[in-house]
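The next block holds one structure in the form of structure tokens; read it before the comments.
The complex is shown incomplete by one protein chain, all other protein chains being positioned as in the whole.
Per-chain residue numbering starts at 1, and chain names A and B are given in the order in which the chains are listed.
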Amino acid sequence: MALLKIRNITKIFGGLIALRDVSFDVNQSEILGLIGPNGAGKSTLFNIISGFHAADKGKILFKDDEITGLRIDQIARKGIGRIFQEPTLFMQETVFENVFSGFHRHYRQPGWKAFLHMPGANHEDAASRKKALEMLEFMDLSALKDELAANLPHGHQRALALAIALATGPELLLLDEPVTGMNPGETQVMAEKIRQIRSQGVTVLIVEHDMKAVMSLCDRIVVLSLGAKLVEGTPEKIKSDERVIEAYLGRQAV
Amino acid sequence: MLVNALTIGSIYILMVLGLDIILRGTKILNFAHGQLYMLGAYVLFLFFQTLHWNFALSLVLSGAVLALVGALSYLGVFAILSRRFTVSTTLSYRLLLSAMASVGLMMILQQGTLLAFGTQERGIQSPFPQVIDILDIRISVMRILIIFLSVLVCLLLYLLMYKTPFGRVLRAVSYDPEAVTLQGVNTFWIFVTCFALGSALAGLAGGIIAPLFSVTPAMGQNVIFLSFLVLLVGGIGSYRGTIAGGLLIGLLLSFGFQFLGGVAELFVFMLVILILVFRPGGILGEATE
Partner (left out) sequence: MKLPNNVALKSRKKQIAVAIAIAVLVVLPLCIESDYIKHLLIMSCVGTILAMTFSMLYSSGLISLGAAAFYAVGAYTSTVLVMNTGLSFWLALPLTILVAAVLSLGFGAIFVRHAGVAFVIISLLFAQVVVIAAGQAEFLGGWGGIIGIPRPDPLGPVEFASKNSFYYLALAILLLVVLVFNALYSSRIGRAWRAIKLSPNLAGTLGINAYRYRLVSFVAGSTAAALSGSFYAHYAQTITPGAFGGWLSIYIQLYAVLGGLEFYIIGPVIGAVVMTFVPEYLRVLKEVEPIITGILLLIIILFFPDGILGSIKNSSSAGLDRFKSGMGGIKAWITQNR
């Protein structure tokens, strides 16, 4: 069952065609990798899915609901979470506060009740705090919970970003280069976490440059080159596909 | 009257282009910009009226001196401020602090000039007092000169920004300062240049308008409010918008005062609100990547 359907997405920046008629599906509970040489349009596609950019043509369906053109927060509330390429955290907050804020979208009590600090709202706050601690536990960040996000080393910051995104309780998770810049040890750990997340029922779409990670982690892979979809298939198929090799090598030659 | 509108519009165009260059390059909203305009007028007064130097030279000086003042103000104030900012400093914090620093600068320049020169208005003998008749309309040559100069400056700026490598760097900095740094360009001096250039424009605007209106320390204050308005309406980061906005303001002001008197400003504001509702225009918003 296709959770996310991307149909004929085209995006033009100035004179540059960033994405050209891209279409593919992301199936429920799969880990789909999105790869391609630099400039292929991967991050642009992410930005379009999560609402940071508007597509010029095409549409995107999430659980058969059209989400093209929705605001960032609306898309988030539909159940799509994402992490960014650059470390995007609440730098001046503690690790705990960061994750805690991730549970924001689950609040059911209306705002005015929160303002009046009524029991219902207080109860929700307490429940969220508990869940935040559990999330920290899951991501192995409990020891750092009172540390400022800005003070964390790179690998931990990435883990924190993932924790925050998970806190929103997404059905689809967009990971933008989750292991780039990590050493093999950290990469292994992150990959394991991603598998665990998938086994909890979350569908994952990953953009990555680290080929080893992509090949071992992903069920299927979609290759973009110069804004267009080149080929999609299983890792084995992709690894040996001539066009893919060409795209990467061709790029390097240039 | 149309000429009057164009004249006023031209001045605002120069002013706001300067403001825009500074803002886009350094992300600093320079509240002292009006004072730079005022100082430009005083420079012209000093050299042309008092020392009787050549008008053209004095005008160039009003731009050049202010370029220096602008560069110094960046070096002395904003550069120091920028040292504090790290990657994680929020945009609102940067904006607030740099804006407030510029406000402090504004106050110092304003009152300093007042103390140095006194509150009396200074008049400047117009170097071109002639008036010509076109189609039964009497137009002062001075005003035509202003419009002409403004057009010239716009063209020069356009050439600078879009046709030279320097201009490319300047534009790149307004999009992504970090990327530019990575390419080996020293953004520090780019910022200084932005300030110098923007300030020069303000000084020039002040210098060229000085013969038409009197020179007082309060000039800056009068002009900054509408300059901001033009910046807003024209869209921050759109040169074409700035030009359009300047012209619009020129039109509104000259016609507005004819018909509405004091309420003109209110009217303008209402118009601005309408524009804001329907066309947000170029905004330096934070919420989009």
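Criterion: contacts are C-beta pairs under 8 Å (C-beta built on N, C-alpha and C of every residue); 3 or more make two chains touch, one makes a residue touch a chain.
None of these values were measured; they are calculated from a predicted model.
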{"item": "Which of B:53, B:117, B:228 or B:255 contacts the chain that the document leaves out", "value": "B:228"}
{"item": "Which of A:10, A:94 or A:142 contacts the chain that the document leaves out", "value": "A:94"}
{"item": "Sites on chain B contacted by the missing partner chain, in the whole complex", "value": "23, 29, 75, 77, 79-84, 90-93, 95-97, 99-101, 103-108, 110-112, 114-115, 186, 188-189, 225, 228-229, 231-232, 236, 262-263, 265-266, 269, 272-273, 276-277, 280, 283-287, 289"}
{"item": "In chain A, positions touching the absent partner", "value": "50-52, 71-74, 76-77, 81-82, 84, 88-94, 96-97, 100-102, 104-105, 107, 111, 114-117, 121, 125, 129, 145-146, 164-165, 167-168"}
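One rule holds for everything that comes next: only the chains that are shown with their structure count from here on.
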{"item": "Centre distance in Å when chain A and chain B are each reduced to the mean of their C-alpha atoms", "value": "44"}
{"item": "Chain A-facing residues of chain B, complex", "value": "88, 287-289"}
{"item": "Chain B contact footprint on chain A (complex, rising order)", "value": "47, 52-53, 72, 91-92, 150"}
